[in-house]
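All protein chains but one are shown in place.
Chain IDs A, B, C, D and E follow the sequence of writing; residue 1 opens each chain.
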Amino acid sequence: MPAGQANRKSAMSEPALASFLYATVLSHPSLGRSLAFHLANKLCSSTLLSTLLYDLFLQSFSSSPTLISAVVADLLAARHRDPACANLSHCLLNYKGFLAIQAHRVSHLLWGQNRRPLALALQSRIADVFAVDIHPAARVGKGVLLDHATGVVVGETAVIGNNVSILHHVTLGGTGKAVGDRHPKIGDGVLIGAGATILGNIRIGEGAKIGAGSVVLIDVPPRTTAVGSPARLIGGKDKHFTHDDLPSESMDHTSFIQEWSDYII
Amino acid sequence: MPAGQANRKSAMSEPALASFLYATVLSHPSLGRSLAFHLANKLCSSTLLSTLLYDLFLQSFSSSPTLISAVVADLLAARHRDPACANLSHCLLNYKGFLAIQAHRVSHLLWGQNRRPLALALQSRIADVFAVDIHPAARVGKGVLLDHATGVVVGETAVIGNNVSILHHVTLGGTGKAVGDRHPKIGDGVLIGAGATILGNIRIGEGAKIGAGSVVLIDVPPRTTAVGSPARLIGGKDKHFTHDDLPSESMDHTSFIQEWSDYII
Amino acid sequence: MPAGQANRKSAMSEPALASFLYATVLSHPSLGRSLAFHLANKLCSSTLLSTLLYDLFLQSFSSSPTLISAVVADLLAARHRDPACANLSHCLLNYKGFLAIQAHRVSHLLWGQNRRPLALALQSRIADVFAVDIHPAARVGKGVLLDHATGVVVGETAVIGNNVSILHHVTLGGTGKAVGDRHPKIGDGVLIGAGATILGNIRIGEGAKIGAGSVVLIDVPPRTTAVGSPARLIGGKDKHFTHDDLPSESMDHTSFIQEWSDYII
Amino acid sequence: MPAGQANRKSAMSEPALASFLYATVLSHPSLGRSLAFHLANKLCSSTLLSTLLYDLFLQSFSSSPTLISAVVADLLAARHRDPACANLSHCLLNYKGFLAIQAHRVSHLLWGQNRRPLALALQSRIADVFAVDIHPAARVGKGVLLDHATGVVVGETAVIGNNVSILHHVTLGGTGKAVGDRHPKIGDGVLIGAGATILGNIRIGEGAKIGAGSVVLIDVPPRTTAVGSPARLIGGKDKHFTHDDLPSESMDHTSFIQEWSDYII
Amino acid sequence: MPAGQANRKSAMSEPALASFLYATVLSHPSLGRSLAFHLANKLCSSTLLSTLLYDLFLQSFSSSPTLISAVVADLLAARHRDPACANLSHCLLNYKGFLAIQAHRVSHLLWGQNRRPLALALQSRIADVFAVDIHPAARVGKGVLLDHATGVVVGETAVIGNNVSILHHVTLGGTGKAVGDRHPKIGDGVLIGAGATILGNIRIGEGAKIGAGSVVLIDVPPRTTAVGSPARLIGGKDKHFTHDDLPSESMDHTSFIQEWSDYII
Partner (left out) sequence: MPAGQANRKSAMSEPALASFLYATVLSHPSLGRSLAFHLANKLCSSTLLSTLLYDLFLQSFSSSPTLISAVVADLLAARHRDPACANLSHCLLNYKGFLAIQAHRVSHLLWGQNRRPLALALQSRIADVFAVDIHPAARVGKGVLLDHATGVVVGETAVIGNNVSILHHVTLGGTGKAVGDRHPKIGDGVLIGAGATILGNIRIGEGAKIGAGSVVLIDVPPRTTAVGSPARLIGGKDKHFTHDDLPSESMDHTSFIQEWSDYII
């Protein structure tokens, strides 16, 4: 596999890194084992041994083919959507967003098996190590990209669809009033710009785009763009524009500028 | 005590976690020792040994009953205000906001004892491990909740009152012009939404509410709501609304929406 | 040197810290060795040994006088611009922004030597440990201050000039449409407030000031102030004000308030 | 299983140990996994990660039923022959002789698979951690007890039969003259007292007993006792006594005293 | 205190060591805390946290004045009897024999409190780290010197009197025949030379001396010297010599040579 060859070549040309590449990637026969190994070493602490976590991740990845197919989809999403992603192993080794989601997938599995204290302990380690805080109960689709990832917060009843792209500092938060279902539902193919805050049990429609720094408290229709704090639809509430492309794939953050009348530096 | 029983039950049903629960909670006769142990293991580094930090935390917690009563108040605040907090030990073990505040309380104690280099070293570890950066000199009241906590920054002369709730990515920052007293003063019962930036020696009145993503540079009157970038009062500057509930306890981030005329997705 | 004396005095009066101060500062004959030692211990992991990183940093600092002069300029920038910075060694030991930039300078050097996998691995560790994510290819000038630093993201083709001051949660990001040169260019002496998001291959002119929480998608002229989401120039697009001072040095975040007509709490 | 219950009871009554017992014994479904976990944590180093060793031990124990049956036989040997062994898990957790042999069994397996550099690296770790130095090529039978174990040295072509008991500081060494087969062959049921040195390709017959501190350079017949430096047979070379019991099981070191004419303090 | 001053001077003149000296000695207000700190850091493992052991040692040393007075007596014994011991802190920091005995004193205390699994786990760590294997039930007097210490083995029912000196590789072992009380009793003031093996429930009389490499299976009268394998009394069984000095204090291993008729190189 080309990624393997790239790693082997990296290991050759960069002795300082070889140890890391070999231990983490080249010595494992499958993606699941390699990822389990890497996550265990990243997330372990003095009270959660790496060997214990390795066991846990190995069992999770080997028991759930769905989980592995989601891992693969996320890996490909990073490769296709992030121009800075040179190759798959670069993402596997170094992307904290990718790693945080995969660890979340395991904590979500544990949550579903009613192993809640362990799921919460894992969430806590992910929050410490990657500064990404996803509640174990949150549901995350396939092909999801957390780009840069630092500061992402996803609440207990949030749902993230397939092929969503989320930049750093994004919040899918609750509102204090509600108990029960109280976090956003993000449709397939949505793009959420850096620093956007989306609060409450609202729906971001399929293929919608949320501008960087926006604060969103109300539903956003499919394939529209919401920007600002508070967020407004490009084109206005009643005659908003819709776009055809999938923004999560184009990662187009700024094409709405020319259409945004009062954006005038 | 019920939390103890819950832990014991968790330890029984989840062997993978038992080691952690026992070492951190069940084997300690008091909350202070348990917290000292946990913080020492979380905040230690190759140059700040866990045993050294454990000593420091033990001495701080045992020498200051005020400190322990603040710890208890913060623990109860998390339990009461955060619907995702299942039980007290979940918070004690896993909430980085709770842990960051308690470690800050110790660095603040050291600062007051003129042990400033140590106080600053501790601040630095808190910032690395929890991504929460609170200057040791900042004064923090009781019953304070840092929810999610990643990215919170609190400056040297900031004051946070009692029963305040602060979401992640919140800044209580200075302004470059001023020396001396240059950071915000947050009144009792204030709620500050995710990503809000509050700058300068200004006063956020008791029971006020700051909307997510707001930028606040001027005093906010008690029991009013400020939102937006730059922030404006709901109801307008001169005839702003006031609310009766304590927003830090209701954690109500969004009830101002219907009153906010131009929030129109 | 005074910093050495201050450390020695700290070590004397604070035994709990002495170990750390001695190992990190006092036992090293030069700033380069001290910094290499400190960064190696901070950034090491179970798969990237501290001894390996120490080697790498030592070689980088000793092979590049330019690099060391940039380190010194950054150290002085922190000392001069941050009222909370008590002395140089406080910054050297504890400022995650300072440490993240210096580690980036090494990853940038590696990138230029075509040792890209290692440069990327280093970026990943910086992002995990300091929550600061700077692409190895990004070019960073001298005398740069990352204040608080948590959450800063700087993209691959971004350029940061000399004597720039950047607060925490600032993004110099790309836009999904573009490949190639797609990130902001920050002129000398610029000040970027907390939480500002600057996207695309745009130019922030020399001595400009970006308000906290602003979202900037279009060029900002030299010595002007842009605020808001979307950002607008103080004074308006056509008759914007210009200031004479260097905002990165005055760190003046808020003097534009009185001139900003609609800032009306 | 009784050992499990004993552990559970220990964990209950001794919180300080519970963490260790849970992580190492109670959380694993099989003896092989538990032992793999324990050895990995004991033998890991900064350059041989615990996760890597865990993998290796798991694979070895799961691929070889013979290996596990030898583990069980050794465990029972310790339980039956050592009056200080309170229960099986005490031996499993704490007996360095037991642990060193099991780790050797894995290095021997690797040697047989022609993975010699790894086998030798493992030998080196066993020698550092347990001060027990067994060449990977040495063949070791079942039901072997290394009591106390510190300082045991076993050479490349040595063979140890079944049900052998060996005290600490025992050497089964080579002689410089020979290459090839140059180390002792120890028959079934032999007992070798503390500090005995046995050198060269000689045969210690089945059921023989070697007194503490003896130096043995010549074959010892079955069921005889050799003592002294240089060792002589009890009863003399030509009319030596033979015993009926298996000395490795009785662990009788000293019953030969009355027969040893010149032992006269 | 002079040792403190010596340490402080060492710390000054040897920056590379200062960190270690400060953390371990200078920062602690009492010998008990300093020793607890040092032992915790030496004996910890991935499954026995240093903070947990620190707690245990602190509690043991603070609850038992007898224990601390034994520590002091052992420290003075090392200082007075070992010409290579430059000062007290050198012994406190570096002498594995001293450290192993003090850790044993704690495991013995635990054994007496019926906390046997923990006592045994501690014995196991002492055996791994210092290669000194003392059963927790063994009783050890005050003013005991374990010189060099590697390989010392002391069985369950052994008793060591006051002011005893024991060199490395010494065994106070059992014999397989016996259950119950089956290990040696060492009188006050005894000196046991390197590599001596003493087996069975025998008595080494007060002030006796056991030559290096001896194997002793029968009682030795007070103030006599036994040498050889098997050991014989100097002067012969019936008219053995007696000496007046305390050999454990003179550490005289070899003055018997001239009297030993057949010692004839």
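As a working rule, a contact is a pair of C-beta atoms (placed from the backbone, for glycine too) under 8 Å apart; a residue touches a chain by one contact, two chains touch by 3 or more.
Predicted model, so just to flag it, every value in this text is computed and none were measured.
The residue touching the chain not shown here, chosen from E:151, E:174, E:187 or E:207, is E:151. Across D:83, D:173 or D:222, the residue that sits in touch with the chain not pictured is D:173.
Looking at D:14, D:82, D:133 or D:252, the residue that reaches the missing chain in the full complex is D:133.
Checked against the full complex, the one of E:32, E:136, E:189 or E:228 touching the unshown chain is E:228.
In the complete complex, the residue from C:27, C:64 or C:201 that touches the missing chain is C:27. Residues 10, 13-14, 16-17, 19-21, 23-24, 41-42, 44, 50, 81, 83-84, 86, 90, 93-96, 129-131, 148, 150-151, 167-169, 191, 193-195, 211-214, 227-229, 247, 250-255, 257, 260, 262-265 are the ones on chain E that touch the missing chain.
By the touch criterion stated above, the residues of chain C touching the omitted chain are 19, 23, 27, 33, 37, 40-41, 47, 49-52, 54-55.
Listed here are the chain D residues that touch the chain not shown: 45-49, 52, 55-56, 115-118, 120-121, 123-124, 127-128, 131, 133, 135, 150-151, 153, 155-156, 169, 171, 173-177, 179, 182, 195, 197, 199-200, 213-220, 226, 229-233, 237.
We adopt the following convention: only the chains that are shown with their structure count from here on.
Looking for a copy of the B-C interface in A-C, C-D or B-E, one arrives at A-C, which has over half of the same contact pairs by residue number. Each chain gets one centre point, the mean of its Cα atoms, and the points for chain A and chain D are 51 Å apart.
With centres taken as mean Cα positions, chain B sits 26 Å from chain A. Residue positions of chain B touching 2 or more other chains: 16, 19-20, 23, 27, 41, 47, 49-50, 52, 55, 131, 150-151, 169, 195, 213-214, 229.
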